[in-house]
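One chain of protein is taken out of this complex; the other chains stay put.
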Amino acid sequence: MKLAVFLSDWRRTEDTLERMTADKLGIILVGNGIYHAVVKEKGKESPVLAKAGAAFYVLSDDLETRGYTSADISSKVKMVSYGDIVDLIMNDYEKTAWL
Amino acid sequence: MKLAVFLSDWRRTEDTLERMTADKLGIILVGNGIYHAVVKEKGKESPVLAKAGAAFYVLSDDLETRGYTSADISSKVKMVSYGDIVDLIMNDYEKTAWL
Amino acid sequence: MAELTMGVFPSLVGSMTLDFSFRLAEAAIAKGHKVNVWLSGNAVMMAKKGQRAFKDYSYNEKRMMELIAKGMEITVCEACAEARGYHKEDAPEGMKRASMDWFLAKTHKSDRLLHIGGE
Amino acid sequence: MAELTMGVFPSLVGSMTLDFSFRLAEAAIAKGHKVNVWLSGNAVMMAKKGQRAFKDYSYNEKRMMELIAKGMEITVCEACAEARGYHKEDAPEGMKRASMDWFLAKTHKSDRLLHIGGE
Amino acid sequence: MGAVKLMFVVQRPPYKSESPRLALTHAISSQTAEIYMDDGDSVVPTVVFVGDGVLNAVKNQQAMKLYGVTSTESHIKNCLLIDTPIWVCKDDMERLGLKQDQMVADADEMGAELRTQFVTFAEIQKEMEAAKHLLFF
Partner (left out) sequence: MGAVKLMFVVQRPPYKSESPRLALTHAISSQTAEIYMDDGDSVVPTVVFVGDGVLNAVKNQQAMKLYGVTSTESHIKNCLLIDTPIWVCKDDMERLGLKQDQMVADADEMGAELRTQFVTFAEIQKEMEAAKHLLFF
């Protein structure tokens, strides 16, 4: 399946993401999920960014709301707008999961 | 200080409890906090019950709401009622913290 | 043009998830998609008109009304609303009230579903 | 007899924290304590009268009214209520509306404070 | 389009959140959704408990007696009664030390024919692939 996963929390209370697989997987960081793109806890990148085979996106509005900019994000992650998210879920992926 | 701490979550998103100290510390498990009294994840008791020097309480109503009884709780934990919680916070402790 | 149905459950103020949802709906409509929104759980807080716009709280009533005018279909869970004391006369114009089966039926023909749970 | 002030922030339906809070208040009053309750954040959802009692949703209006009759003082954050579209005429009888300083002042003389945050 | 498969995935424990309850009540409402659909169309939900969500399926919940609200146990039984599949991830039950005899396994007393299925995450993954839409709670 082609799956777009939304993460909106920094401290996650589920481990579904780690266990799921998809032929094509996009992880869209929104809300407090944006911290996975910018915070290096104890010097290490968020384990979310280690999900094998996934493409990573971060919503610019939510990033900048919290005081960060494109200069701060991991090179694995692409900045996107609301319009880009619409295109991702309508064109690039078939199913969504807000975890 | 004499501190009564309330825990109402199973997957906690703070680590304040681990870092705080109190001369007298009571940990009152309510809501989904009751799982700390009964669930042994991977065979191990909840790390909450390892907090040094603390007394542990679990609200019977919230325990039984979730399908557990006094027979299921760790021997470290004492079952209490709403009335008992009132006595604890009014008589035995001076400050409270709902984490 | 395709059809997107969103099920939104978190509350008006707090998580900013309704702010997100209406902005996403706006972007989808701007791209020519049909958008349906189902509000359940604490998201039924949108079913009380006359919310005041303060700078310290999420305020979505105005944007929601504009999107309804642009063809967004929005329906609120009737039982979830009544349990919170929101009656028919409280609902903003253009918002429907229905039972949960409305949402289930909408998913049937929708090309995409974005279901946003949580409080 | 001592005085307990509770600050309660989570929503009416969802976490069951308001159910907890009113039951604790009831137990404290039964033991002769004076109880003050401050509702802020999504807990202002109690400031809408006419909530329907369904078995699938937390319902606290009846217990709250009984506790008010027994002397519980309960005040709701005015701005938090207005932002959600709850006006003065929506509030149940006996519930006061005030700004946040009411709560801060209450803590001054209270023997105990139980502040329950969260959504 | 005929029947469309929906998958309701409950990932979190009961009562502290309204989500598990809403997953079950929404799934149950699929029964009456046909009034909004064309002849021959239907939605077919499966409700899956994974992660800490398996705690929703612990039996003997006293929510009605103690708090006056329907228990998630009772909703699970209602699902079984109307033939909505209930799946509980046994990998997570094992992780949390839950035995099958602690769980809501059937609604025999209500006359339900369907029983709870205890499945692996691999089976859940497969079902996710088969569903048209996913709803995570």
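Here the chain labels run A, B, C, D and E in written order, and each chain numbers its own residues starting at 1.
Throughout what follows, contacts are C-beta pairs under 8 Å (C-beta built on N, C-alpha and C of every residue); 3 or more make two chains touch, one makes a residue touch a chain.
From a predicted model like this one, the values you see are computed outputs, not experimental measurements.
Chemist: Considering the complete complex, which visible chains touch the unshown chain?
Modeler: A, B, C, D
Chemist: Taking the full complex into account, find the residue in A:M1, A:L17 or A:V39 that is in contact with the omitted chain.
Modeler: Hidden-chain contact among the options goes to A:V39.
Chemist: Could I get the residues of chain A that touch the absent chain, sorted low to high?
Modeler: Interface residues of chain A facing the absent chain: 8-11, 31-32, 35, 39-43, 61-62, 64-69.
Chemist: Please output the residues of chain C touching the missing chain, sorted low to high.
Modeler: Those residues of chain C that touch the unshown chain are 13-16, 19, 55-59.
Chemist: Residue-wise, where is chain D in contact with the chain that is not depicted?
Modeler: So the residues of chain D touching the unseen chain are 7, 9, 40-42, 99-110, 113, 115, 117-119.
Keep in mind that, in the parts below, only the chains that are shown with their structure count from here on.
Chemist: Could you tell me which chain lies farthest from chain C when each chain's centre is the average position of its Cα atoms?
Modeler: Chain centre farthest from chain C's centre: B.
Chemist: From the centre of chain A, which other chain's Cα mean sits the farthest off?
Modeler: D
Chemist: Taking each chain's centre as the mean position of its Cα atoms, how many Å separate chain D from chain E?
Modeler: Once rounded, the distance between the two centres reads 33 Å.
Chemist: When the centre of a chain is set as the mean of its C-alpha atoms, what distance in Å lies between chain C and chain E?
Modeler: Centre-to-centre distance between chain C and chain E: 25 Å.
Chemist: Using CA atom averages as chain centres, what separation in Å is found between chain B and chain E?
Modeler: So the centroids are 29 Å from each other.
Chemist: Show the residues in chain D shared as contacts by 2 or more other chains, in ascending order.
Modeler: Answer for chain D, listing residues that touch two or more other chains: 13-16, 56-57, 59.
Chemist: Going through chain E residue by residue, note those that touch at least 2 other chains and give them in order.
Modeler: Chain E, residues with two or more chain partners: 15-18, 25, 52, 67, 132-134, 136.
Chemist: Sort out which chains touch which and give me every pair.
Modeler: Per the contact definition above, the touching pairs are A-B, A-C, A-E, B-D, B-E, C-D, C-E, D-E.
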